[in-house]
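Structure first, then comments.
Entry: chain A
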Amino acid sequence: MRILGLYNYWIFIFLMMVGFYILISRRNLVKKILGLNIFQTSVFIFYISLGKITGGTAPILVEGESEVVYSNPLPHVLILTAIVVGVSTTAVALSLVVRIKEAYGTIEGAEINAMDNRMPPP
Partner candidate 1 sequence: MGLFLDIVSWVLLLSGSFFAVVGALGVIRMPDLFTRLHAAGVTDTMGAGLILVGLMFQGGMSLVTVKLFMVLGFLWFSSPVSTYALSRATLASGQEPFWSEDMEIPDTARIPGMVYPVDATAEGD
Partner candidate 2 sequence: MSDQVILRVAVKIIVPMILLYALYVQFHGDFGPGGGFQAGVIFAAGIILYGLVFGLRRAQKVFPTWVARLMAASGVLLYAGVGIASLLLGGRYLDYSVLAHDPHHGQHYGILLVELGVMITVCGVMITIFYFFAARGRETL
């Protein structure tokens, strides 16, 4: 029974680590951003899962009934705003990638480093 209560945390950790692995092992900048997004979403799911109460329902008050169990609305509020902020910051990261592509002609981290080390250009 204990495992049934915990396995989804392990899957969140797995997702988070997959995102982390993409972030640190892949050289392509767009791929890195995707990894960061996966990492971010795993944190979101973790937060939401904390707010869940077994047998609960969505936190929209039902008129006239007092026996209803509602899930915790607080993580929902935090994550709701975090998702929109997340896509905005992703947009900033993507525009940085676009500028890097224009300046270096590549979005591969290794090549960018090598070009930086090769300065001044021939």
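With respect to how the candidates were assembled, all candidates are chains of the complex that A comes from, given by their letters.
By definition in this document, a residue touches a chain if its C-beta (ideal position, glycine included) is under 8 Å from a C-beta of that chain, and two chains touch if they have at least 3 such contacts; residues count from 1.
Owing to the predicted nature of the structure, the values given are computational and were not obtained by experimental measurement.
**Q** Of the candidates 1 or 2, report the single one touching chain A in this complex.
**A** Result: candidate 2 touches chain A.
**Q** Looking at the complex, which residues from chain A come into contact with candidate 2?
**A** Residues 58, 60, 80-81, 83-84, 88, 91, 94-95, 98, 102.
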